[in-house]
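Every protein chain except one is present and positioned as in the full complex.
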Amino acid sequence: MNQWGERFRLSLFGESHGAGVGVVVDGVPPGIPLTPADLQKDLDQRRPGKSDLTSARREDDRAEILSGTLEGHTTGAPICVWIANQDVRSQDYEAIAKTPRPGHADWVNHVWSKGHADLRGGGHSSGRLTAPLVAAGTIAQRILGPSIQCAAHLHQVGNRAGPPYAHGAAHLLRQVPQSPIYTGHAELERDFTTLIEQARKDLDSIGGILEFVADGVPVAWGDPFFDSLESTLSHLLFAIPAVKGVEFGAGFAAASMHGSEHNDPYVVRDGHVHAATNHAGGILGGRTTGESLRGRVAIKPASSLPGRPQASVDLETLQPAELRLKGRHDPCIAIRAVPVVQACLRIALADLALLARQQGVEGAWPPS
Amino acid sequence: MNQWGERFRLSLFGESHGAGVGVVVDGVPPGIPLTPADLQKDLDQRRPGKSDLTSARREDDRAEILSGTLEGHTTGAPICVWIANQDVRSQDYEAIAKTPRPGHADWVNHVWSKGHADLRGGGHSSGRLTAPLVAAGTIAQRILGPSIQCAAHLHQVGNRAGPPYAHGAAHLLRQVPQSPIYTGHAELERDFTTLIEQARKDLDSIGGILEFVADGVPVAWGDPFFDSLESTLSHLLFAIPAVKGVEFGAGFAAASMHGSEHNDPYVVRDGHVHAATNHAGGILGGRTTGESLRGRVAIKPASSLPGRPQASVDLETLQPAELRLKGRHDPCIAIRAVPVVQACLRIALADLALLARQQGVEGAWPPS
Amino acid sequence: MNQWGERFRLSLFGESHGAGVGVVVDGVPPGIPLTPADLQKDLDQRRPGKSDLTSARREDDRAEILSGTLEGHTTGAPICVWIANQDVRSQDYEAIAKTPRPGHADWVNHVWSKGHADLRGGGHSSGRLTAPLVAAGTIAQRILGPSIQCAAHLHQVGNRAGPPYAHGAAHLLRQVPQSPIYTGHAELERDFTTLIEQARKDLDSIGGILEFVADGVPVAWGDPFFDSLESTLSHLLFAIPAVKGVEFGAGFAAASMHGSEHNDPYVVRDGHVHAATNHAGGILGGRTTGESLRGRVAIKPASSLPGRPQASVDLETLQPAELRLKGRHDPCIAIRAVPVVQACLRIALADLALLARQQGVEGAWPPS
Partner (left out) sequence: MNQWGERFRLSLFGESHGAGVGVVVDGVPPGIPLTPADLQKDLDQRRPGKSDLTSARREDDRAEILSGTLEGHTTGAPICVWIANQDVRSQDYEAIAKTPRPGHADWVNHVWSKGHADLRGGGHSSGRLTAPLVAAGTIAQRILGPSIQCAAHLHQVGNRAGPPYAHGAAHLLRQVPQSPIYTGHAELERDFTTLIEQARKDLDSIGGILEFVADGVPVAWGDPFFDSLESTLSHLLFAIPAVKGVEFGAGFAAASMHGSEHNDPYVVRDGHVHAATNHAGGILGGRTTGESLRGRVAIKPASSLPGRPQASVDLETLQPAELRLKGRHDPCIAIRAVPVVQACLRIALADLALLARQQGVEGAWPPS
């Protein structure tokens, strides 16, 4: 289904080539400043058509707030954000109902819906649905307040990767918007760009890995088991199309470590208990430790390869069929996933902030 | 919170050193054969005390079914499974309320609960809570039926790994129970064992990676976004203590691939549409493709290092304190995570099976 | 919060004097015929401005389907229905932030939101939010199919009441749309009308009771306890503003009965088990019995009494203040509640239909 959240709740709707995409956000306290312009800044980061390295589809992604605000503040009622589609070229997609695109959900959606799914541009399964997720993330950040900083950036393209967790959220929030490929590794920007441009020239695409960081999160947000921070956040991250892996702290590298190396010893710093290292990624037992919250997300190479012949089948004749896509696509969708991952981080933390508040956890929102 | 699931629902409870651990399983159709003996086989795989390579804590993990069955069949009412604790040595844990164990949730739980959490053996945050998860997985498998096979095995220990996705579920279901360390890579069993024994001798622990596979899953189970198979399953997997990463199909390796390589071309085999390769891990757009469902789970090295001095702090004086654990612990908890990951796979699929059935998806349960 | 439903899910949003009102409906199977015109017929029944006996506010209540359909059929993706507001006269409501209206939620919403709630016309708490509920009910009926008939009608106004459960759903579906006050008791229409007109002339309002009936519902939909039909439906009915009571079958009258009178004896009719009487209202143990599903809903007299002085307080000075409302209001809101109660009946049954289908109950949807 298309609803998420226990306390900060989302209801997602829309299609890539329909009237538009949107989200209803519920559980937002009254009295928080919020205007469409507030949403636009993050949406602009996600929207296509801004450079040669992203899809040429031109969408303003202009957000309307249909409900839940009055005179620039939230009222406590559910907030419906609506983003109308503009640059829809559905004729590009006519063939795919007959010859499914490898790597896309066309075929399974066709089977699931007995032929009734909207397959145009991926329909409801499109990455375009991440635009309202980004808007929801902006609202979530308003709940968290300025003392909690959530960031993401492009950490790896192909085999080229930056040093692990080299940057804090403050650095990333400054640096990433200035980078056309949303990386905080300024010294690697050229290498990453070269790899992406080469993929595009080859009528191909390339995968990548994002890092995410949240700083300023209080101790003890989250719960063991099903409301663990990892469960909550991974649930959201794996809802993003093209995500194939999620790890926290040392992640898969922890498999190669010994406990004596991986355990983060406790120390006292400035009169407070801290971890001397942070292999845990800021989480123990599903709850925040107060250290920097850290993880990574693996993004597959975009499945659409415009101009390149791909092997598929003709669903009517069940004979092999060559597919050659037109349309406009991203050579490295990991770039535009950056603001989406950031949004998911914000959303997960807002939900756990409200949980912590309900539980009476000290330091829960509002932090002031 | 401690509830999970939309259609196949769990409510988890209990503590490591309290009276016991249990789970209420709701949404199970009436008329399914189920006895305590059915639960025991999987529970025996998870329970400690069976070899030198796992914890010496001796627990029979004897499951009682307190409700929801009659004359060896489910009635459709919720099933409460209760596993009483036996070998509880709480005195081993007295010190940790004062000097928190690195890598464990003691400290955050202490902060969260303002001192009221049960910290003995991890209390409610203990890996012991995975015993009822395993029981729930056995019940879930009864919903799926014999044509759907769910398996997991130990794939990597330290830096030593087997070939990727080398084994199907049928092989693993035969092989794994015969391996003391639950690996389907028979040829690597000795290497893995050596690494684990060395860690134990060093008063240390070591991490590992599990692979999971489900075969026989029909096409089009799952939904885009928040009921995606990846979201559903990762939510459960990250609820398991010590899990630090989850990936599907090519996973993090997809970041290094090009689309032309990662895309799985469609072919026709035996009159049915199939994918020629399976980098997707059997999932597209959050729904099953009918191919083998595949992924991996990273398990950190156990945080308890009995006999080895570790740096911590005295919470009363805020001075450095050396901690030296007694107690009985696993040198490689990845081993005992195998039946737990298998259970999560079954639970996630049972929930999506019931969703598919509600949605009228052909091929949904029961496969008969 | 503003979300409802386990399987057929609603997410409600909007304000009385904002941009409009809407709902996201999730869980609708693909392939069901649905156009805006299908929604309009029921919405037209609810909308104001059609006669002297309802509010003079003029709203077309024109429904747009923003997502979830393609070429006149559902796609299985969430359906967003949007109804823009037209006849908004917010100046009528300026005073109420300062001097709350008795019987309305102005004051509690003001307190709840610390002054940030939208109080214009009731804001998000307005009965106008029932318009999207009616649209959701129309979609729900498409899931139920034509063999299940859901109806409601005006059964009592003031002290004048019709005979109990005199009419089946088929009669009501024919008769009610022809009655300006939505009663199936044709012989009482004049009496009811006289009472309502008198109330309006007296600058007053009057309460009423609705009956609802569903015929053709299969046996064994619903669950004991928290998914009981009564819990499911009453949850929805009490969400309708102005509803003060809900009863099923004999309802409150059952308190005056003996078991020997209230019990419905089993008989065999046409080779099937039936109840000889129906004091149970078609429900036992939270599940449908296959008999006619029956109940009643009490609606309070409208709280807005235009032109009539009412006692309130000035929130700034905390002194008594006389309030005299302008605006346009219904002298008997029970009339316009008829299509809303019908919609809730449909929604509850659609949710339980999908539950029954998930549970494998025979006779569950689709009935054909």
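To keep things simple, chains are lettered A, B and C as they appear, and every chain counts its residues starting from 1.
Note that a contact is a pair of C-beta atoms (placed from the backbone, for glycine too) under 8 Å apart; a residue touches a chain by one contact, two chains touch by 3 or more.
Just so we're clear, the structure is a prediction, and the values are computed from it rather than from any experiment.
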| item | value |
| --- | --- |
| Residue, one of B:Pro30, B:Pro265, B:Pro320 or B:Gly363, that touches the chain absent here | B:Pro30 |
| Residue among C:His17, C:Arg57, C:His73 or C:His124 that touches the chain left out of view | C:His124 |
| Residue ranges of subunit C at the interface with the undisplayed chain | 1-4, 6, 10, 12, 100, 102-105, 107-109, 111-112, 114, 122, 124-125, 129, 156-159, 199, 202, 204-209, 219-220, 223-228, 230-232, 234-236, 238-239, 241, 243-252, 254-268, 271, 273, 275-276, 279-281, 284-289, 296, 298-305, 308, 310-313, 315, 318-320, 334, 359, 361-362 |
| Hidden partner interface residues of subunit B, rising order | 1-3, 9, 11-15, 18-22, 24, 26-27, 30-31, 66-68, 70, 73-80, 82, 112-118, 123-124 |
| Contact set of subunit A toward the excluded chain (per top definition) | 6-7, 27, 29, 76, 354-355, 357-360, 366 |
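Just so it is clear, only the chains that are shown with their structure count from here on.
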| item | value |
| --- | --- |
| Most central chain, Cα average position | A |
| Inter-chain centre distance, subunit A versus subunit B - centres from mean C-alpha coordinates, in Å | 26 |
| Computed distance of Cα centres, subunit C from subunit B, in Å | 45 |
| Centroid spacing, where centroids are CA-atom means, of subunit A and subunit C in whole angstrom | 39 |
| Where subunit C touches two or more other chains at once, by residue number | 27, 76 |
